[in-house]
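Of the protein chains in this complex, one is absent; all others appear in place.
Think of it as A, B and C in the order they're written, each chain with its own count starting at 1.
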């Protein structure tokens, strides 16, 4: 007679070799089954960093490997909590290990609703990866749901509620989602490893030694303050050096225009799009099912671009080629509001040079990117990082770390105006014709990377 | 007035951040233009290790990053040769730096003809990535050709001849292709980094300190013998631990059967395949152009599998799902010839259980994989590794290293029989029906991973 | 006929395997001879971090390995300068490679005057390692002088003037001594490596890509700003986490009291000290020659402590044992001036418990430690770090980096009161006698590591 599914462990621990955490350890049958589900396997076909791999060629890792990593960090936190701070010893300040399975499932599944190039795709087709994550977990048609529901009735909804932060146990919620959670810790380390930058590297082992459960969630021992500081600085460095990189954003605006163009063409070019992008049709119609969504991946989009690159619509085919062959729009910094008029002028020059400014220029602000920096003073603030002093009282990190206060007090990022590379090519400016003049006048407005 | 294209260097050296070599350094306009060509950019969409990433989830790196790495190692070798062993000093024993550009181009382009899941694809559709590499380099229609031809007339052919090993300068040829060339050195280090195994790691800096040009090609200083040994051992470890991994091969056989099935269905299912795999039609017809080939990538194949997974042919749809959702065939080792009859019996049992053995069993020998181990005694032997003694005489590596002799003298690898996982699932064996018996009889033939 | 000594290079480059820089490369005969000189070899017997190895057991590296490291970074800077920014191309803004040898010699020798546990030793015996460095370089009796003088007459003085910062070429001076020089870059990386902390790690390769000579010295390209920021943060982390560690300082105060005691005992215990510490006599007399100084090393001091640990003076023997057997004084933070009276009271309690407060208590401020943090606004400020913008103008780092501004604006470190561990041992406080009360009253003044 076998144990209930929920308690089934593997006869021999299964491991996955991982370059960041050395090994991912799996002991629960439930977790192994989730990893093998088709909704999770699909994450292998979606890059973690989208267009960033065009700038950092090593960063070709998938959302699958990140999901395993978040699971693994969560597992290690559970182990530490259970060993040192169990609720058996500490009551409600401590960790109740019966929460482990829900935490591990939520960690593994927290990104399961991501699609290809999510950030851009969502803006154009009005999908929402967080809602889809919840849908995948709670819809009876998915393998993920079947597995979770075999644990016990209502379990899928429990896991989903961790992700929507409505789960009653704040320790579980904050493990997966807070200013210093398993998600952020994994992606910083992983993105640093695969880009080959050193900036995202912080001392995970030391952070994990300093993490503590408490009644209100998760805190850090005060003598780990410098380790937490180091994590915050790593995050800052990854933002300014990797996530906000101007070339990756130059590819992102190409992608956005390209998808927009296809979307707009749909009513009159239905047949062509049907033939070249069968799996995207439900999204052009803005009427898609969960199954439609689950068939998308990076390859599906790239294959559409591949086919579109030979289509008769010149804008669609040109943008498709620019994307596939990595021809990002170029950019300069500008000051919003103050320079809005100038932007209009620049767009007119671009138009004069023969480029439709709707598809060949763009405004892009790194502030819009989906990375939240640590700003405890924001009105609708996110979870704070709190340190636990020797006598048990808590203090917010930026109160004791001038370094963090300095980083938290300022906006990071920039506003950029994007345009075709041709506008600033020396070769073209030297033409002794009208176009030459056009290019020259454009270039004269850019100095030291800034609009003037 | 500007320099001839061939001599144009970038005003500021351009670098690409690389996790393996820290930075890839580009100084020549020609190299930058080649990297930006669409044929090279296409390599971003083809994984370096094919189905191995199903086993090692970190190994999602592309042939693009490997190509940059081979270029970089070649560049470093050229620098060392020019600094210490120039032909100006050493005559024909030395390095003639006017060979640098042809070496760099050949290094960067040596894999440009690879397609998606090359090894398997080639067997089924009778393509050949080496011939296609040469075709890309020497066909006037490609961007790569245009760039190379701007260097000077005949230059594309020169570069191609390095790859076909007919180029007259053996130093250049052996940099790119020999037992210890820039290609192998990069892929061992890179595959080790991305899989997260340590085995492939050897001391590149030390190897580069010991490398020497000579009249007949490239040799190593005798006092670097242990560093070369270490490289050979790393190679051995990567083969047995990574490249020959039974699960990756279990995915490969699924892929092979899947493509075979589609190929065979083509005559009668032409319309369906036209609708779902437009870009593969020329290959089903075995009549493809270079442009047809250049439109292929991993995403194109995966998208076809995605669409096939809902097609009416049950074998095609099932195999497509198995591939996308990572359901490898399982395997056991067997002894060819001796156990051939037993294999036939096993296939019959598989058939009894309801699986068509043509598509659900396979024989796979790691000896067929495209990795050559170091075997200097083979009749049609590959380049040897030679060490230069203090008095200038050469000695073949396995003559002085018992460690290498031990590795070189034996065949590495194994022969495996693949079958559906269902055949050995405990759950199914315990059914009290005819099928239960079938499964039991199958399982009884496998002991300790071997066929008995 | 051979070249003048100054131009002699080694027939084959000599390398030293180094865990931090991989290899130290030596090409000049002069440099190899300096490394082999007895004054430089002596640095093998002096630990780089003094008492810090009592806290970080891996940090047992010597000043010898640091000296090689500083040399190597300087060599790499010279290579980059010569390749990209030579004065042949850039005039006085550029690098004049005839300065290379003086720079390399100064780099290798910049710490040659250090003695055992320098910081403490100097305070007690009024030696000065910088003056002694100059003396070693410019005294005809040393091997170092002999070698330098063979380069050309006056060369020793040139090298010394780099170290005293009176050398006319500011590029050479700032390579060896500025806010971001080869010295600091090596010790941060090296100390991080050997302590096993990750904090000191910054991206040396990237910093070296961004470094530029200019007329006034050395600056950094503006687009390397974040790499320089990262270096500053690493430095901050190393100070607060390693260099200012309270336990290392607890060993340092033991050492200081111990040497002080011996010094004070000298007049009446001359014979005993003569027998046990022959090589220290000139220092007790405060009348020492350069040769006397050059015979000192960590082992000489430790051997004296070894012998003193069995001497009849109880304080000297007890402190010697505490030092050898790693029994640091314990400590708490306090507020100078405000709590000076309280300190006196505490010292009285210590005395009541039987410890002479002169030798068993101490005040130690990390501000006195020989590490300068980056504070460009200090009146007598140190060299600033300047960034070069695209148009060539310079800007001071903290003007553009809020992160650095935050770190530069504040004092780092703390003031600590040190006392015997016995004062806070639970075991002793629980004695039901007068001593028990004494210990209790002492302990009651310490809360959360602070004096109250």
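Rule of thumb we're sticking to: a residue touches a chain if its C-beta (ideal position, glycine included) is under 8 Å from a C-beta of that chain, and two chains touch if they have at least 3 such contacts.
What you are looking at is a predicted structure, and each value in this text was computed from that prediction instead of being measured.
Q: Of C:142, C:195, C:248 or C:384, which residue touches the hidden chain?
A: C:195
Q: Considering the whole complex, which of B:22, B:164 or B:201 touches the chain not shown?
A: Candidates B:22, B:164 or B:201; residue touching the omitted chain: B:201.
Q: So one chain is hidden, and I want to know which residue out of C:6, C:57 or C:165 touches that hidden chain in the complete assembly.
A: C:57
Q: Residues of chain A in contact with the chain that isn't shown?
A: 15, 22-23, 205, 209
Q: Can you list where chain B touches the absent chain?
A: 197-199, 201-203, 226, 229-230, 233, 236-237, 240-241, 389-391, 402-403, 405-407, 409-410, 448-449
Q: If the hidden chain were put back, which residues of chain C would touch it?
A: Contacting residues on chain C, toward the hidden partner: 16-20, 22, 36-38, 41-42, 44-45, 53-54, 56-58, 60-62, 64-65, 68, 193-197, 275-276, 278-279, 295, 297-303, 306-307, 321, 324-326.
Criterion: only the chains that are shown with their structure count from here on.
Q: Return the chain whose centre of C-alpha atoms lies at maximal distance from the corresponding centre of chain C.
A: The most remote chain is B.
Q: Do you know which chain B residues sit against two or more other chains?
A: Counting only residues that touch two or more other chains, chain B contributes 22.
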